[in-house]
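Here the complex is missing one protein chain, while the rest keep their positions.
The block that comes next holds subunit A.
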Amino acid sequence: MFQLILLSCFAKIKQDRSISSVYHILKGKKSAQTIQDMRLYDLGSYFGIYKSLNRAEFDEEVRYLNKVGAISNPTDNFVYLTNKGKDILNSKNQLDIDILNGQAFEHIAPLFEKRFMLAIQVASHLRLNKLSFIPIVEDETAQKWIKEMMISKGFSANLFLSHLYDELLEIGESLSNYWMEIFVDRITSDKQVGQSIQQLSINYNKSNHDIHLILTAVFHYIFTKIEKDKYQYKLLAYISDGLWIDNSLTISARKTYEYVQQGYTIETIAKQRNLKANTIYDHLIEIAYVDKTIKWQTLLPDANYFKILEAIKKSNTGKLKDIKQLLPESISYFQIRLVIALNNEKMMG
């Protein structure tokens, strides 16, 4: 699954962007550049699906894909898919990876998983009146959430478990048995202690990466279901309560956005927040993707706006460097990125 995702990413970025940009997408890096890449190359489904990935593991996987002849040599940091790579990508069932929707769920998934796992452990012990056990999730915010749930009015471990069982059973029916075996193995209750990623990898003869991504995909599928009908999946929706915040902006950019709306200049915002002006410019790009009504006229004259728009259309590659070459020296990279951001939807058309 991991290899298929990598191939799919490399196919989408063509050779416009380096393999590092794919790494940042998978990690869910909240930089203006990565968010722009995600939007420009339609990589939203993979955004932030693998936050614990490290660079050495990523590079190893890329080298492997080259070794088996699926991609070109990655030494110069840019790769393309060979015919073999394209065949692999086309022959495999894409449905599996289509379940992923990182852009929508990457911020919910980690917290939800912690609550979910801990809640099952706690509820199953409570149901059997066993009050002494060591929690498998050490995260304090998750523990606090569980405590509040347990003391809330009308909470019953019995009902919790039976509703959860019904909902998971229903959702699991439409996923492959194979995935659900792995998913159920991962759960800890009074009856069993969950398997580690490493153990699942050995038991199911899959890489650690694949196990992680399969578990992530099951969770994403659960989120899709909750999103569609939160009344049908009451208990799962309850576990996800409060996690559905608008995540289209980074926290820092959101702050900048507030200041911009209050009419502050970039210099003042930078000074106020003790940040470099360039960081604020990056925030503005990020904001421009989300809010097209942002007042950009102070940042670039109308005439330049249309010049840049033309250059974007003329350039075939869409690469910033190529666009810049078609324009007068006085126009900055920031201004080009701003126009790309403002016209994002039209260009994706």
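The rule we apply is simple: contacts are C-beta pairs under 8 Å (C-beta built on N, C-alpha and C of every residue); 3 or more make two chains touch, one makes a residue touch a chain; residues count from 1.
One rule holds for everything that comes next: contacts and distances are computed from a predicted model.
K.L.:
From the names "Branched-chain amino acid transport system ATP-binding protein", "Hydrolase TatD", "Phosphotransferase family protein" or "ATP-dependent DNA helicase RecQ", which one matches the UniProt record for the unseen chain?
P.N.:
Of the names offered in "Branched-chain amino acid transport system ATP-binding protein", "Hydrolase TatD", "Phosphotransferase family protein" or "ATP-dependent DNA helicase RecQ", the absent chain's UniProt record gives "ATP-dependent DNA helicase RecQ".
K.L.:
Among A:L164, A:A253 or A:L284, exactly one should touch the missing chain; which is it?
P.N.:
Considering the complete complex, A:L164 is the one touching the chain left out.
K.L.:
Just to verify: which one of A:V184, A:L243, A:L275 or A:L299 makes contact with the chain not shown?
P.N.:
Residue touching the absent chain, from the options given: A:V184.
K.L.:
Tell me which of A:I134, A:I251 or A:A303 is the one touching the absent chain.
P.N.:
A:I134
K.L.:
I'm checking contacts with the chain that's been left out. Which of A:V68, A:V193 or A:A277 qualifies?
P.N.:
Reading the full complex, the residue touching the unseen chain is A:V193.
K.L.:
Can you list, in ascending order, the subunit A residues touching the missing chain?
P.N.:
120, 124, 127-128, 131-134, 136-138, 140, 161-162, 164-165, 168-169, 172, 177, 180-181, 183-184, 187-199, 202
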